[in-house]
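Read through the structure below, which is laid out as structure tokens, and then see the notes.
What you see is the complex with one protein chain gone and the rest in place.
Right, chain A next:
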Amino acid sequence: MPEQAATLTSQQKTTSRRPAGTLYRGREGMWSWVLHRITGVAIFFFLLVHILDTALVRVSPEAYNAVISSYQTPIMGLGEVALVAAIVFHAFNGLRIILIDFWNAKYQKVMFYVVIALWIITMLGFAPRHLINVFSE
């Protein structure tokens, strides 16, 4: 049936024994998932610390300022670039996951590259300005 041949799934097209045609197995679908997990765990642990350091406003102005000044050092400034990079990737890839679930999984690969492009643009906007703020202290 020629009509059917045009609509072969990736599973039917291949002679490979490796299971195919699933979103999260291999290539863009898998790597976006891996990065989503790693960035998610990193952000979670930062969030725990960040709530504790902000809670110091309830202790005394001196205690809060002492801790926040450590966030203004060059090494932590680089750490903040890494943190924002993780958050921005997780945010854009999260929106990609929502679009896959509620709109169309067909575009998941191209959406992954859109996520990477938006991530680069956002970081180009953020990183130079932030690093100038940190290193001009």
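As a working rule, a residue touches a chain if its C-beta (ideal position, glycine included) is under 8 Å from a C-beta of that chain, and two chains touch if they have at least 3 such contacts; residues count from 1.
Operating definition for what follows: contacts and distances are computed from a predicted model.
Chemist: Just to verify: the chain that's not displayed, which of "Bifunctional protein PyrR", "Succinate dehydrogenase", "Peptide ABC transporter permease" or "Lactate utilization protein B/C" does UniProt list as its protein name?
Modeler: Looking only at the record, the undisplayed chain corresponds to "Succinate dehydrogenase".
Chemist: State which residues belonging to chain A touch the missing partner chain.
Modeler: Residues 37, 40-41, 43-44, 47-48, 51-52, 54-55, 57-58, 60-62, 64-65, 68, 71-72, 77, 80, 84, 87, 91, 94-95, 97-98, 101-102, 126, 129-130, 133-134, 136-137 of chain A touch the chain absent from view.
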